[in-house]
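This is the structure I have questions about; it appears just below.
The complex is shown incomplete by one protein chain, all other protein chains being positioned as in the whole.
To keep things simple, chains are lettered A, B and C as they appear, and every chain counts its residues starting from 1.
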Amino acid sequence: MAMVGGGPGSFIGPVHRMAAELDARIELVAGAFSRDAGRSAAAAAAWGVRGYDDWREMLAAEGARPDGAEMVCVVTPNDLHLEVSAAALGAGFHVMSDKPATRDLAEARTLADAVARSGRLYGLTHTYTGYPMVREARDIVARGDLGAVRKVVVEYSQGWLSAPVDNKQAAWRGDPGRAGVGGCLGDIGTHAFNLAEFVSGRRVDRLCADVATVVPGRALDDDANVLLRFQGGARGVLISSQISAGARNGLRISVYGERGGVSWSHERAAELTLDWLDRPSQVLHAGSGYLGGAAQAAARLPAGHPEGFIEAFANLYRDFAEAILAGRADAAPTPGIEEGVRGMAFVETAVRASGAGWVELSGDDACVR
Amino acid sequence: MAMVGGGPGSFIGPVHRMAAELDARIELVAGAFSRDAGRSAAAAAAWGVRGYDDWREMLAAEGARPDGAEMVCVVTPNDLHLEVSAAALGAGFHVMSDKPATRDLAEARTLADAVARSGRLYGLTHTYTGYPMVREARDIVARGDLGAVRKVVVEYSQGWLSAPVDNKQAAWRGDPGRAGVGGCLGDIGTHAFNLAEFVSGRRVDRLCADVATVVPGRALDDDANVLLRFQGGARGVLISSQISAGARNGLRISVYGERGGVSWSHERAAELTLDWLDRPSQVLHAGSGYLGGAAQAAARLPAGHPEGFIEAFANLYRDFAEAILAGRADAAPTPGIEEGVRGMAFVETAVRASGAGWVELSGDDACVR
Amino acid sequence: MAMVGGGPGSFIGPVHRMAAELDARIELVAGAFSRDAGRSAAAAAAWGVRGYDDWREMLAAEGARPDGAEMVCVVTPNDLHLEVSAAALGAGFHVMSDKPATRDLAEARTLADAVARSGRLYGLTHTYTGYPMVREARDIVARGDLGAVRKVVVEYSQGWLSAPVDNKQAAWRGDPGRAGVGGCLGDIGTHAFNLAEFVSGRRVDRLCADVATVVPGRALDDDANVLLRFQGGARGVLISSQISAGARNGLRISVYGERGGVSWSHERAAELTLDWLDRPSQVLHAGSGYLGGAAQAAARLPAGHPEGFIEAFANLYRDFAEAILAGRADAAPTPGIEEGVRGMAFVETAVRASGAGWVELSGDDACVR
Partner (left out) sequence: MAMVGGGPGSFIGPVHRMAAELDARIELVAGAFSRDAGRSAAAAAAWGVRGYDDWREMLAAEGARPDGAEMVCVVTPNDLHLEVSAAALGAGFHVMSDKPATRDLAEARTLADAVARSGRLYGLTHTYTGYPMVREARDIVARGDLGAVRKVVVEYSQGWLSAPVDNKQAAWRGDPGRAGVGGCLGDIGTHAFNLAEFVSGRRVDRLCADVATVVPGRALDDDANVLLRFQGGARGVLISSQISAGARNGLRISVYGERGGVSWSHERAAELTLDWLDRPSQVLHAGSGYLGGAAQAAARLPAGHPEGFIEAFANLYRDFAEAILAGRADAAPTPGIEEGVRGMAFVETAVRASGAGWVELSGDDACVR
C-alpha cells in the first residue's frame, strides 16, 4: 500500500497505517506523505518505507516497480480526494479513501464514474461500520428480529470546535475550498448518515434540516439537526455537532422496530443493547460465541478484551484486502463509492435546504446497489 | 386535599396521594375518585378518607366543612381538567393538576383566566422538575457555568404503545375527545418541552415538527420529532415517542453551552454529568453537600440513597404547600398555568404544523412570567 | 404506629415514618422521639401526632387507648434496642426495629426469647431486602436458574467516616456502649451479611476476618474484609468499609452459580444484571411484567419510573402490616429476629476472630428457621 497524505501532524494518517497493517495482510511500502518534501521524507524514514515528494510521481514509480504498491490510501484533505483517487484508479491501483468521498456531490459522481471505468476496488473508511457490534446490529435488523423498522435516532456530537481552533486539523476543515460544502456535516455528519443507513438497512429519501454555523467567523456549518424519512416509511432524527461543548466523540444510534430496539454507543463500543417490548433487555458483548458471523469475524479477541477504533478501522482494511484477493468489490462489506455518493448527496441536500422544510434526498438514483 | 379521579385502575392517582402525603404537610381527606359511585367509595374506604359520588358535590361539601379540604388535586383524563380545575378554583380551592393542563390551547387560556380571577394557586405536575439533579442542572445553566446556551437535546422515548393496547390507560389517551389535540405529544411531549425550557431557562419560539401516527388505527399521534429554536438563538431537538419499542421511560436532556454541557437521564436520576471542553468530566450525586440550595432542598436522603419518581413528585407538592402557606404562587418553583399554556401551545403548534416547515410557537404572549 | 427515637437530627426516623405511611396501611399516631421532652414535643407537633416525654409512658398510654398504636418502631441508637423492643413486645405491641437488632449476640438472643414469648411480630429493617430487584435476584437463585451457588461477592463501601466526624450520627456509632461490639460492621456490615444470605439463600458457616480501625482514636472498627464459607460449600467475600473515601453508599452483590451470575448494585437499584456462560447478558428492570411475583409486588410504578430507598423501606413495612393482619410472622419476607441474631453473631465473630484465621460462625443453631 502507498499512502497519499498522512504525514507529520496528521491524526488519521497513522491510524490508516496501523489499521492496514494490523492483520499482516497489507504492508505500507511507500508514501507521498506531505506537499513538503522534507516532511514526506521524514515520515517515510520513520516508517521505513519509500518516500516520494509528489503523489503523481509515486503512482508512476510504484506502478512501474515489480514489488510496487497495489493499492493507494488517500488521507489528504478533501480537496484532493477526487483527483488522487481518480488518478490512482486510472493507474490501476485499488483505492482506500478517507471520508468524505469528495468535496461535493458533483465530484462524488465524477469519482463514481472513475471507479466504474477503472475496474478497480474503491473503499471508503466509514470506520464505525467496522465495529463488531455495529455489524451485529445490522444483522439483527436485517433478519427481522425487531420487526419492521419504525424509527432511527442517530447522534454524533463533538465539542472540539466550540471555540475557534487554530490548528492544522481545524484549518482545512473550515475552508470550503479544501473541505467542500459541508463542515461538521462532511466531517462527521456523513458518518452518522452512513451508520443510520448501514444499521437500519434502509435509505433516507427525504429530509428536513437545520444546519447552523454557531461559532462566528466560520465559513462552514458546525452544527446540524436533521429530520429524516426512510424508504418504507420509517422516521428518523440525525444530530451532528462539533459545538456540543464537552462531548468527545459521542456517536450513538438506536433503531426501533415493532417489537424492540437496538442501541449502540461508540463510548461503549463492545456492547450492544437490545430492549424488548415484553422481555428482559439483553446486552451482547463483542467476542462472544453467540454472536452472528459478521460480528464474530470482526473480533480478534475474546469477550471482555476491548478492541477499539484502530481495530474497527482494521476490519475495513482486512475486508478490503479480502475483496481484492477475491477480485470482487461486493465481496466486502467495506463502504464504497456508492456510500460516498450518498454521503455527499446528504451533505449537499442538508446544507442547501436548511430551513426550507422537507426536500427529497437526491443522488441515489444513479447508484442503487 | 381532595382528589378528583385517581380511583381503582389509575396509575397516577396513587402517585399523587403518596407524593402529597410523603412529607406530612398535606393530608388526603376526601375524594371523588370515579364516575362510578361504588368504585369511588371503595377507593375512599381503602385510603380512609371521605368518598363522594360526584366531584361537584365534593367541592360543595368540602367547602362547607370547617375541616374540609383546602386544595384539590385533579387526576382525571384531560377532558375534565378545565372544568374541574376552574370549578375548584372558583370555589376557593387551590388546585394541583396532572398534566397536560387541558385538552388544547384555547382551554388552557380559559383556565389561565380562571386562575387569575380566582386568586388561588394552581400547580401542574411536570414531575421531572422535582428531581434534585434537574434543579441543579437548571441552576448550573442559570448561573452561567456553561456560558451561553447553544444547543438543547431532549428525548422522551417510551415503547408501551408500540402495538394497539387495550386498557384503560391507553383508551382515553387515544381518544381526542378525552385526551385533546395531542396523543404522545400531550402525554409526554409536554414533559420534554417543559424540561427543555426549565433546564435551559430559555423559551422555544419556533419549531419545525414531524408528528406521526405510526400504529394504524390511532386517532392521535404516537411519535414526534421536533426541531427547536430558542429565544436568544439556541437550537434544539425534541424527540418524543411512545412507539420506540423496548424504551421504558427514557427521558433525558443535554444542554450545551460555550464551555461545557450538562446531561441528565431519568434512568440515572440521582446523577448529573458535566462535560467540559478542557477538564475532566464531573458527576454530581443527589444528596451531596456540594450541591446548590435547590438541589439540596429537594433531597431527603444522603448521597447514595436513591430517591425516585414519587419523591420528585412529592417535591412539587411540598413546594406547593409552602407556597400556599406563604400565600404566594411565585414562592414555588412548581410549574403552574403559565407552563400549562405553553405546553398546550407547543402541542397544538406541533400537531398543526407538522410537515409544514418552521412556524412560530404561539401562545406565550399572553402569559410571560 | 408509635415511634421511639427518630426526633430532630435523626436520619432514619423520618425514613421510617415516610416508609410506614407510604402505602396508607400504617399511620404514625404517637412518638417518644427524644430523651429531651421539648424536642420530642416539637417532632410530634411537626408530624401531628401524640408526643410523649418517655417511651415507657408512651407504651402504657398507647396500650390503654382504644385507638392507641398497635405497633412500635424502634429507631434509637443500638443500646436501647433490646430494652425498648422487649418492653414493647411484652406490652403486646408488634415491633419494627432498625438494625442491628441489638448491641451484641447475647442481647440478640435475649431479644429472640422475648419475641418468642410475646407471640407478637418482630421485624428488622434490612432495607435492601425490600428492593424489587433484590427479591428477584433471590428468586432467580432459589429456583436454580444459575445452578448451584459457588461464589458470593458482597461489598458495602462508604467513605463518610474517612476523617473524624463530629456529629450526632457519628458520635453514638463510635461509642461501644451505645453502638455495641461493631462499628462499621454493625452499621453496614450487617446489611451486607444479610444481603448475602438473603440473595444466595445460603448461610455462612465459617469466616476469616480482617477487621480494622483505620482512623486513629476510634474505639470501634471502621473497615472490615471477610472471607466467607457458606453451607453447601460456596465461597464468598464480604467487604464493608466506612473509610473508603469517596464511596457514597456503594452496596453491591454478585452471586455466581454453575451457569451464570446475578449482580445488583444499589446505585442502579432498579436493574438486575444476569450474565451467562454462553448467551447474551440480560438486564431486568423493576416494574416489568416479566418479573417474578415477589419483584412485581414490590414495585408501585411501571418500568422506567425509579423507586428508591424509601420505597424499598416501605415494602418492609407493607409486608409487615400484611403479616400482622394475617397474624403470621412467616407470611412476611421482612427480616426478623432470626436475621437479627445471625447479624450479631456475624459481627461478634468477625470482631473477635479478626486476624485469627478461620472460625465457625456461631449463633445460628438456636434459630434455624
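As a convention for this text, contacts are C-beta pairs under 8 Å (C-beta built on N, C-alpha and C of every residue); 3 or more make two chains touch, one makes a residue touch a chain.
Not measured: the values here are computed from a predicted model.
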**OP:** Could you tell me which shown chains are touched by the chain that is not displayed?
**Re:** A, B, C
**OP:** Could you tell me which of C:G6, C:G159 or C:G343 touches the chain that is not displayed?
**Re:** C:G159
**OP:** Can you work out which residue in A:R17, A:H81 or A:H126 touches the chain that's missing from view?
**Re:** A:R17
**OP:** Using the definition of touch stated at the top, determine which of C:R56, C:R178 or C:R235 touches the missing chain.
**Re:** C:R235
Original post:
Taking the full complex into account, what residues of chain C touch the chain not shown?
Top reply: 146-147, 150-151, 153, 155, 159, 162-163, 208, 210, 212, 214, 223, 225, 227, 235-237, 239, 241, 243-248, 254, 256-261, 274-277, 281, 355-358
Original post:
Which residues does chain B use to touch the chain missing from this display?
Top reply: 273-274, 278-285, 288-290
**OP:** Using the touch rule from the top, list residues of chain A that touch the missing partner.
**Re:** 11, 14-15, 17-18, 21-24, 46-48, 158, 160, 247-250, 266-270, 285, 287, 300-311
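The criterion applied here is as follows: only the chains that are shown with their structure count from here on.
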Original post:
Given a C-alpha superposition of chain A onto chain B, how large is the rotation in degrees, taken in steps of 5?
Top reply: 180
**OP:** Could you find the chain whose CA centre sits the greatest distance from that of chain B?
**Re:** A
Original post:
How would you label the chain A and chain C contact, same or different, if same means the shared numbers make up over half of all numbers there?
Top reply: same
**OP:** Starting from the mean Cα coordinates of chain B and chain C, work out the distance between those two points in Å.
**Re:** 35
Original post:
What whole-number Å value describes the gap between the mean CA coordinates of chain A and chain B?
Top reply: 42
Original post:
Centre to centre, by mean C-alpha position, how many angstrom separate chain A and chain C?
Top reply: 54
Subject >> Multi-partner residues of chain A (each touching 2 or more other chains) >> reply: 274, 281
